[in-house]
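Dumping the structure here so I can ask a few things about it.
With one protein chain removed, the remaining protein chains of the complex are shown where they sit.
Labels A and B are assigned to the chains in the order they are written; within every chain, residues are numbered from 1.
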Amino acid sequence: MRTRLIAALTAAMPFAASAQSQLNLTQGVTEISNRVYDLHMTILYICIVIGIVVFGAMFWSMIAHRKSRGHKPATFHENVKVEILWTVIPFLILIGMAIPATSTLIAMEDTSESDVTVLVTGSQWKWHYRYFEHDVEYFSLLATRPDQINNKLPKGTNYLLEVDRPLVIPTGKKVRFLITSDDVIHSWWVPDFAVKKDANPGFINEAWTKVDEPGIYRGQCAELCGKDHGYMPIVVIAKEPAEYEAWITAQETAQREAKEEEQRLLAMSMSEAELMELGERVYLGNCAACHQPNGQGIPGVFPSLVGTEMVTNDINGHIDIVLYGKQGTSMQAFGNMLTLREIAAVVTYERNAWGNNTGELIQAADVNARTKN
Amino acid sequence: MAAQQHEKYYVPASSPWPIVGAVALGLIAFGAGHTVIESKNQVDGWGTTVLFTGLAILVVMLFGWFRDQINESMSGLYSNQLSASYRQGMSWFIFSEVMFFAAFFGALFYARVIAVEWLGGASNNAMTNEVLWPHFEAMWPLTETPGGTTTQAMGWMGLPLYNTIILIVSSFTCHFAHVGLEKGNRTQLKVWLGITIVLGCIFLYLQGAEYVHAYQDLGLKLDSGVYGNTFYLLTGFHGMHVTLGTLMLIVMFFRVMKGHFTHDNHFAFQATSWYWHFVDVVWVCLFIFVYIL
Partner (left out) sequence: MSSAAGTMDHHDHDHHHHAPSGITRWLFTTNHKDIGSMYLWFSFIMFLLGGSMALVIRAELFQPGLQLVDPHFFNQMTTVHGLIMVFGAVMPAFTGLANWMVPMMIGAPDMALPRMNNWSFWILPFAFAILLASLFMEGGGPAFGWTFYAPLSTTYSSDSTALFVFSVHIMGISSIMGAINVIVTIMNMRAPGMTYMKMPLFVWTWFITAFLLIAVMPVLAGAVTMVLTDKYFGTSFFDAAGGGDPVMFQHIFWFFGHPEVYIMILPSFGIVSAIIPAFSRKPLFGYASMVYATAAIAGLSFLVWAHHMFTTGMPVAAALFFMYCTMLISVPTGVKVFNWVATMWRGSISFETPMLFALAFVILFTIGGFSGLMLAITPVDFQYHDTYFVVAHFHYVLVSGAIFSIMAAAYYWLPKWTGHMYNETLAKWHFWCSLISVNVLFFPMHFVGLAGMPRRIPDYALQFADINQIVSIGAFAFGLSQLIFLAVVVKCVRGGEKAPAKPWEGATGLEWTVPSPAPYHTFDTPPEVK
């Protein structure tokens, strides 16, 4: 505790100079973000100037017109002229601010004539990206290890700002984002682009960006969306157009092949060890956020999976709820997020872990049998 | 201003009823909360017991409080200032009720003019319709929701129209009763007041019949999308207010029978009649915005 305190105090002294702490708004890497930054600085300076004038006058009277100095009070209590003046001047200042603000806003909202369109869907607590012009879609999940969060491992540089599969966009092109959500409201925010748009379930919001510099840009979900709102980062990689083209083609091929592979593997069954091993991995990555690593859930919010009727008896119900989720609850559909093998594995895992020793093995084919296509 | 009239101020004595009322509201809130939770989870519990205990205490409190007030009013001197306070208090209370209904009317307008239109692709929501609800077309009444629930709309002819007429007439009869009171004509007062009560009851009965019709014949239910939601919440809260108003009128009727009120001292009656007119005006808005348009 003591050392911590000292550390905090030493951190406090030169905190303005501290290497990591950024104290001001980011300028960002787009034309818009720069305009926003300039606007921010302009208003900030205006406020500082007004502040100096107002507080200056206050401190002046506090010092000069003190009773202890023997200052005798004046008696004036009205002056229409100055009152009008200090109504009109702020008004004019405001007009001065409103003009650049208006033009920036209008530029920000113009999503027309875009080159690339990405559908961004938030859900508890991950992002899903679908490229409109290509057959590419995937989920993007927090990549920070739970052990780092629980202080069992040292935290990496990009602690909480790293994902397994970042969004990739081309530089120099106008990228349009269609933003929506599957459950609660999220908000897709990348400070470097000055893009923050709410993901409202059932509606689509539009935003756009045009990034000039290749690089890795990080952001976070910016609307309280439940328990793991703090664990829903966004990472965007901007690549040169040629590199981007190569990447998207590779993705397209890979995703197509994965689907074909999945069909082929249907006939193969996995061993118990394989299933449990894969199942645990999938479980910890996708389910433990709610149902907790020990399967106990959080009473009243997320149900326990230990010894329940469904998990011990009802195989079909169990597969269905993982495939299709349950409407009107935060139990979402994992059918298009996990492969058949993964679903088979996670179901097997749940039915055999934490004392649910049903001994049943579920194979990809069993899951496939429950899909509706 | 009233200020000139009082040489000496009146301060009411302390009273146990407010704290009883607070306990009652506390129990009602706690009980209602648990009732709702229990019904959702389909478990039995003590929520309803607490709720009804609270309601019972509230009723006792109302009787006690009003009895004290009436006794004070009947026995004491008449104070213009206090009476003005009550009048103003009642008008601001009604204003707060207006704002309560405004929230639901606001929801109705928003749903109708904005939400449904946007789901249908209006404004900057072309993609909303194209990607998320490709089969949905904006319409009002919303007889088919984006999610696919269907229902039939409630027309304004028939029951609703009768109800409108009944309520408007009742506003007049209430006013005639009031005039009777002010003129000191107690027979006129009793008759018109009685008629008003009867009209109120008929309204409530027809409203009930309309709900049955909506549920059974039209498939218009509380959960049939935002059209049904606004329909039931607006008419429902209005119906609750009519019920309350009718009860107040009935109390007034008994008090009139007991000989209460004079031509210049009848705040309770006036408050009730204001309330009744307010309920009436709300209905007219309802009739226009929920049924006709």
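The criterion applied here is as follows: contacts are C-beta pairs under 8 Å (C-beta built on N, C-alpha and C of every residue); 3 or more make two chains touch, one makes a residue touch a chain.
Only a predicted model underlies this, so the values are computations on that prediction, with no experimental measurement involved.
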For the chain not depicted, the shown chains it touches: A, B
Selected residue (touches chain absent from view) among B:Ile57, B:Leu82 or B:Val279: B:Leu82
Among A:Gly172, A:Gly226, A:Pro241 or A:Gly285, residue touching the chain not depicted: A:Gly226
Where the unshown chain meets subunit A, residue by residue: 4, 7-8, 11-12, 15, 18, 20-26, 35-36, 39-40, 43-44, 47, 50-51, 54-55, 57-58, 61-62, 65-68, 71-79, 82-83, 86-87, 90-91, 94, 97-98, 101-102, 104-106, 108-109, 124, 148-151, 155, 157-161, 183-185, 187, 189, 191, 194-198, 200-203, 205-206, 219-231, 298-301, 328-330
Touch residues of subunit B, complete complex, unshown partner: 1-4, 6-19, 21-23, 25-26, 28-30, 32-34, 36-37, 39-41, 65-66, 69-70, 72-73, 75-86, 88-90, 92-93, 95-100, 102-104, 106-107, 110-111, 114-116, 118-119, 123-124, 132-133, 142, 145-147, 149, 222-230, 232-233, 255, 260-261, 265-269, 271
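What we mean here is this: only the chains that are shown with their structure count from here on.
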Distance between chain centroids, defined by C-alpha means - subunit A, subunit B (Å): 44
Touching residues on subunit A, where the partner in the complex is subunit B: 119, 178, 180, 202-204, 206
List of subunit B residues in touch with subunit A within their complex: 118-119, 124-125, 127-128, 131-133, 146
